[in-house]
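Please see the structure below; I have some questions.
Omission of a single protein chain aside, the complex is shown with its protein chains in their original locations.
The chains carry the letters A, B and C, assigned in the order they are written, with residues numbered from 1 in each.
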Amino acid sequence: MGTTPYANPAVYIVEGLLVFFILYKIISARRGRELFIRRITGLSSLDEAVGRATEMGKPMLFVPGIGGLTVVGLQAMAILQHVVQRAAKFLTRVIVPNIDPIMFTISEEISKEAYNAEGVPEQFDPEDIRYLSSDQFALAAGVVGIMHREKTATVLYFGEFFAEALILAENGQMVGAIQIAGTPSITQVPFFLAACDYTIIGDEYYAASAYLSREPTLLGSLVGQDYGKLLMMGLIVIGAIAVTLVSVAPWLPGLGWLNANFLRYFLR
Amino acid sequence: MTTSTHHGLWSILWGAVVAERHGTVLALLIAGSLLVGAGILWMLMSVPTRYRKPVVMAVTFLGGLILALEFLAGSEKWHPLTDFLPTYGNVQMVIGSFALLLGIINLFMIHGQAVSKRTKGWANSLAFFVAFFAIMMAGFVKDYATAKAVSGSADSIFTVFFEGFLMPLSSTMFSMIAFYIASAAYRAFRIRSTESALMMITASILMLGLVPAGLYLTAWLPEPLSWLRLENLSAWLLVGPNMAVQRAMAFGIAVGALAVGLRIWLSLERGSFFDRQL
Amino acid sequence: MTETMANWLAAHSTSIIIWCAALCTFAIYSVLYAENKFYRLFEHIYIGLAAGYGVYVTWSELLGPKWWIPMVYDGQWYWVFAAVAGSMFYFMYSNKHVWISRVIFGFFMGVAAGGMFRGFYEVYFPQIGSSMKSLAPGANGWWDTASALVFYVLLFSAMTYFFFSFEHKHPAVAATARAGRWFLMIGFGAIFGATVMGRLTLLIGRLNFLLNDWCLQQVVPDWKSIYFKIIAALVVVVLIALIVNSIARPKQKNSTSSASEE
Partner (left out) sequence: MNILIKLQQIDRRVIYALVVVVLAVPLIFHPAGHPTLVTPEVHRAFEVIDQIPKDKMVILSSAWGPSTESENGPQTAVLMRHMFMKGIRFGIVSWDQAGSQVTYKIGTSLEKELHKQYGVDWVHFGFKLLNEAALRGIGTDLPTTMKNDKLGKLVSRLPVMNGIKDFHNIGAVVEISASGTLEGTMIYTTQPNGLSLLYCPTAVMSVEAYKYLDSGQVKGMLNSAVGAAQYETLIGMSDVTTQASITTWALSTAHIFIIVLILLGNLGYIASKKAARRQGGEASND
């Protein structure tokens, strides 16, 4: 009551600015503007992880999460592409267990292409890309089985994870694999932090795929998002000053106007 | 006003389209629509490659446009899109549920192969099929059988499968994580760095503060130090530092979600899935 | 015959369900000792049941009442087109016409994206608003100022950690970001602690079922029964043996690596 369920001026301004930042940066990146992304610890160790599996002559395991065809899942595919390309160079197997039939076909295609790109299409084993089950825990059980049987030297987790994260990471540690995880699922980050060698946290996940793929759209979007976050910080600072002034110096001119025309849409 | 006559004309036409039909007319209409649908699919199949991406882009954009406009352009006075949303939701759910068989097809292929080739463990795959059909048939028979005795026993069988197998299996699977969490805490929760120490200490304070154990462990602390009692410490951690940090992460995710949404909606997203030649 | 079967089932269903549930529980927990055939069988049964139940529920709750009945009984013939649209998913199995499945995927992705403007407004506007905390002393005096300051320090440093488009070179930024990462650990620690509680609660639920519903109702009459005491004593002996054994002998490879399908 009192608030309308439809857009108001504050929505047009704030969401409009956010959309503008993101689109503007995407477009300028696509036009060839060089954009900078800071180094992300953990990503540089991906090569080390591939190297270790090669050295030991054991396969790697890449778990693309248990989300379906979502943006998170698709970015995991971008990382998979990078990893398989590296692995194909050293003729190291990458096993990819899937929970989603659609993601399964996509990951199969990506792996095949990566081997083609490295000029070793005959090394690609379709058996390495697997659809296990659509059930969360059945998938977990299947992945655990693979870890123990194949003695995977390296396990990578990229994508959306839920309760099964701990089961996977624990078993990965049991077989002594070097583990790298990246997930935007905040509730599972602590378990990866506890059981993996490197963990890419929350938002860093999106940065990771942009960082690895160097895709201008993703890079531009990331920079635009930074501006968006700055905008939110700015809003909060302005609001905090206004709110403090209201209680300290309520007689200041303009406070009432600011409150009535802008801040009230935030302060319910 | 002219708009109202337009409106009237449209509603008459629309009414003619959606009018309820029964019997032969209905059967004919359904069959005809199926033919039309097949025709549409056939036309889609023969769409030249260069028009395919634009079609996908347009469908993506229009699918989201309804929801975006509903909020951005809607008002107390103008809300036809809001009124349309329940229907829109139904349409989405019905269409989406047709995707159900995608996973089932894959499962059937894997386990069917195992059974037909008698590979190691094929008996388990057979158990998969038995369980699959048993619960599904019991469900349908209990709903559709006309004889009371038949539907009654089907109902009992269904209940046994559901409450005696499916429910305990899923809750047991889920509860098993408790064991893993205990052994993970033992083997992996080490003070290797400031970071892991901070995480470990917070977790420990919370574990004690959330349950009565903490209440009794530090109840001896005198009043001036009562803020050090575990339940107070953990309450402060949750509403203070934890809240601020969770909000910081949520802000990042919020902007990220907006960016991702925009990229998808406007078909700007890149990556092997999106870049592939259609 | 069906009559008597129905009656018998109805009369015994509680016991049957409890025994089946106990069997399932033990089968799944057996994997904690080692991967085994019993577990694998029940895992497959689980997958089968979940899939079969999914088909049944989708029909009985969704396609039946929202699609078939309106179409066939209420005469809303135009619902046929939903099936046509739904069939587009299956073109993903065709190499030649896979793009048709992209049309329907695109539709659903668009729908998911279209709700973002409202979502951002309803969820995050109040979040921004409640982050505008007054720094003036409030009801609790300067304590309020201090809390607000702590809030801002944590919020902004954690947000700084998630800036990607510039190198965290400047010492102030680098220090803020590093502090931000430390503060994040407080949040993750809190999640860890709460998750421990949640998962243990679920385990308590299962144990409660085994002890009170199964053991007490179906196996032994009460806790004072001699059978229960014998079982408890056996458990303790086995446990002690296990502990002694595992400390006395150096660690060996776990036996979980026995061959298993899929």
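Keep in mind that, in the parts below, contacts are C-beta pairs under 8 Å (C-beta built on N, C-alpha and C of every residue); 3 or more make two chains touch, one makes a residue touch a chain.
This structure is a prediction, so every number in the text was calculated from the model and none was measured.
Partner chains of the missing chain, restricted to those shown and counted over the full complex, are A, B, C.
Check C:61, C:74 or C:167 against the missing chain and you find that the one touching it is C:61. Within the full complex, the residue among B:59, B:107, B:154 or B:210 touching the omitted chain is B:210. Touch with the chain that is not drawn comes from one residue among C:100, C:177 or C:190, which is C:190. The residue touching the chain not shown here, chosen from B:31, B:45, B:69 or B:85, is B:85. If you put the hidden chain back, the residue from B:22, B:148 or B:190 that touches it is B:190.
Residues of chain A in contact with the chain left out of this view: 1-3, 5, 163, 174, 186-187, 268.
One chain of the complex is left out; on chain C, the residues touching it are 32-33, 57, 61-62, 115, 118-119, 122-123, 126-127, 129-130, 187, 190-191, 194-208, 211-212, 223, 235, 238-239, 242-243, 245-247, 250-251. Counting the whole complex, the residues of chain B in touch with the unshown chain are 85-90, 92-93, 162, 166-167, 170-171, 173-174, 178-179, 181-183, 185-187, 189-191, 200, 204, 207-208, 210-213, 215, 231, 235, 238-239, 242-243, 246-247, 250.
Everything that follows uses one rule, which is that only the chains that are shown with their structure count from here on.
Highest inter-chain contact count (C-beta pairs) belongs to B-C. Annotation for chain C: residues 31, 43, 46-47, 50-51, 92, 109, 117, 120-121, 131, 155-156, 159, 162, 184-185, 187-189, 192, 195, 259-262 touch two or more other chains.
Within chain A, residues 7, 11, 15, 18, 102, 133-134, 137, 186, 190-191, 193-194, 202-203, 222, 229, 232 each touch two or more of the remaining chains.
On the chain B side of its complex with chain A, the touching residues are 71-76, 79, 102-103, 105-107, 110, 170, 173-174, 176-177, 180-181, 183-185, 187-189, 195-196, 199, 203, 246, 249, 251-253, 255-256, 258-260, 262-264, 266, 268-274, 276. For chain A in complex with chain C, the touching residues are 7, 10-11, 14-15, 18, 35-40, 69, 102, 105, 130, 132-135, 137-138, 141-142, 144-145, 148-149, 151, 174, 186-187, 189-191, 193-194, 201-204, 207, 222-223, 226, 229, 232-233, 235-236, 239-240, 242-244, 246-248, 263, 265-268. Within the complex, the chain A residues that touch chain B are 4, 6-7, 11-12, 15, 18-19, 22-23, 26, 71, 74-75, 77-78, 81, 100-102, 104, 106, 109-110, 113, 131, 133-134, 137, 163, 166-167, 169-170, 173, 184, 186, 190-191, 193-195, 202-203, 206, 209, 213, 215-218, 221-222, 224-225, 228-229, 232.
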